[in-house]
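Missing here is one protein chain; the remaining ones are kept as they sit in the complex.
Presenting subunit A:
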Amino acid sequence: MTATDPRPGPPPPFDPELAPALRVINEFLAPGAFGDAGAVAMMRQAVPNAGQPANETFARGGAFEVEERTVPGPAGAPDISLLICRPAAALDPTPAIYHMHGGGMVVGDNRTGLSEILDLVKELETAVVSVEYRLAPETPHPGPVEDCYAGLVWTAEHAAELGIDPERIIVGGASAGGGLAAALALLARDRGGPALFGQLLMCPMLDDRNDTPSARQMAGLGVWDRSSNAGGWSALLGDARGTDGVSPYAAPARAADLSGLPPAYIDVGSAETFRDEDTAYAGRIWQAGGQAELHVWPGGFHGFDLMVPQAVISQDARAARTRWLRRLLAA
């Protein structure tokens, strides 16, 4: 987007059910809460990982076997941890979702958002592998995405041991995790890595340039506004953020070629920073001859379905993902 673009109109209204919840959320999570490095340190304390669910929670009363594995990281880097949830009743190798958590590249761990992924696959006899990647700013690009890739390669190579069908691995995640999933699809294509079956990109964080109409339109509003987005990308890329040299494996919107990718599922709220970069990504996949399913949820703020799961629009957003996954896996 250039400076000659007409100014965007007023922000689209938030969904009626999401608006009152957003007021409460904003009391402890301001739209620009991740705007600078000092704020990130505070947010890590405010969203402590100690509050994350234990393995028993993910076991869902025995429906899943939960195991934590330490596996080799990228060359020359520390080992990484994978939290592996396998359907306990499965006899044959199952499909798997290889999951990267959200948190703007700066907060969260591999338990963040995992419950929602298990909800998604619970009737589909599908395993979930959630990778613990190092966070920015301590670990800048390419550390986080290379951690994720290393875990993906290990998972594909050890699929038989894990009871996973290596031809049915779907990468997925929300927000920063969605951006990492899109990046893994590009990396796997470009390096001749594991053949991926799909990419599940939930409100993905794709574009470090942070200058779309929606980014400007929603500044100061919702969750993860333009200022938080600048903070997240700066933590990952430092001074390179927004410059010509940014790698598509850091910011997939930078990829010149979106052909040859696995089928994509992309969803996003109409009232969030990422709306335009996410819809543009779907458009470019189609233009490249690829397959993508795009859902724009009217009046949704960033992560609305995770933060306000009871709202009817959240129920519909989750149901749409399940239907896509069911269709994909039935193929």
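The rule is simple: contacts are C-beta pairs under 8 Å (C-beta built on N, C-alpha and C of every residue); 3 or more make two chains touch, one makes a residue touch a chain; residues count from 1.
Going forward, contacts and distances are computed from a predicted model.
When the listed names "2-oxoglutarate ferredoxin oxidoreductase gamma subunit", "PucR family transcriptional regulator", "NADH dehydrogenase subunit L" or "Branched-chain amino acid ABC transporter permease" are checked against UniProt, the chain not shown comes out as "PucR family transcriptional regulator". The residue from A:A235, A:L306 or A:L325 that touches the chain not shown here is A:L306. Mapped onto subunit A, the footprint of the missing chain covers residues 13-17, 19-21, 23-25, 28-29, 47, 51, 53, 102, 112-113, 115-116, 303, 306-312, 314-315.
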